[in-house]
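Just one protein chain is left out here, and the rest sit where they should.
Showing chain A:
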């Protein structure tokens, strides 16, 4: 019995092995400065081949730190907000919240970054605030969508079993809405990672640094270094979340 359960659990975690290995490999690739230098030197023979002020690994870790911080704030703000307006007590504010987060996404990224400057100062903190604005829409929209799609008879059954509204939310509504919520978190994470590339414009760090520096001094090797690295990160992050969805919602795989 015990063995069977641990076996089941390890089988459930198995899809995550590949992403963990892939992250390790990618970080190893970033750490292998010499390979980047030689490749870029071959591609762009007339230019300084590598951005030397910071190692690629450092830039990538900084990029991930900015993304993770902003992502955490998005979850802390977005999830409670969406859950609140999805419930009867906050229903009156639902159109307002939906509209505001949608309008937030029409703001041009560079502008949000720079207009946040007076409030949060130069550097990565300002970038995090702006990224929060961008990440909110997918999380809020998908959480609302997921909660709305829970069948009413399931809710009635839960109430009939004596669940309090809060228990019903935790044990029934959120687990059933989880796949949709997770895909919102995935979209938001990739969007934040992408927009974080613009952080160096307001003095923030990350993989945008060599791109912006390269564009300024017309060095295509710098631009390519940052662009390739951030594209790899984005694709890997997206794929990791896809795997995570599969692990956290095993009933979907069974049905399929």
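The rule we apply is simple: a residue touches a chain if its C-beta (ideal position, glycine included) is under 8 Å from a C-beta of that chain, and two chains touch if they have at least 3 such contacts; residues count from 1.
The working rule: contacts and distances are computed from a predicted model.
Missing from the rendering is one chain, named in UniProt as "Glycine betaine uptake system permease protein YehY" (options: "Glycine betaine uptake system permease protein YehY", "Cbb3-type cytochrome c oxidase subunit I", "ABC transporter ATP-binding protein" or "Spore germination protein KB"). Touch with the chain omitted from the figure is made, among A:88, A:108 or A:160, by A:108. Of the options A:50, A:81 or A:198, the residue whose C-beta touches the omitted chain is A:198.
Interface note for the absent chain: among A:39, A:159, A:220 or A:249, the touching residue is A:220. Among A:50, A:158 or A:230, only A:230 touches the chain that is left out of the view.
Across the interface with the omitted chain, chain A contributes residues 43-44, 92-93, 95-96, 99-100, 103, 105-111, 113-115, 117-118, 190, 193-195, 197-198, 201-202, 208, 211-212, 214-215, 220, 223-224, 226-228, 230-231, 234-235, 237-238.
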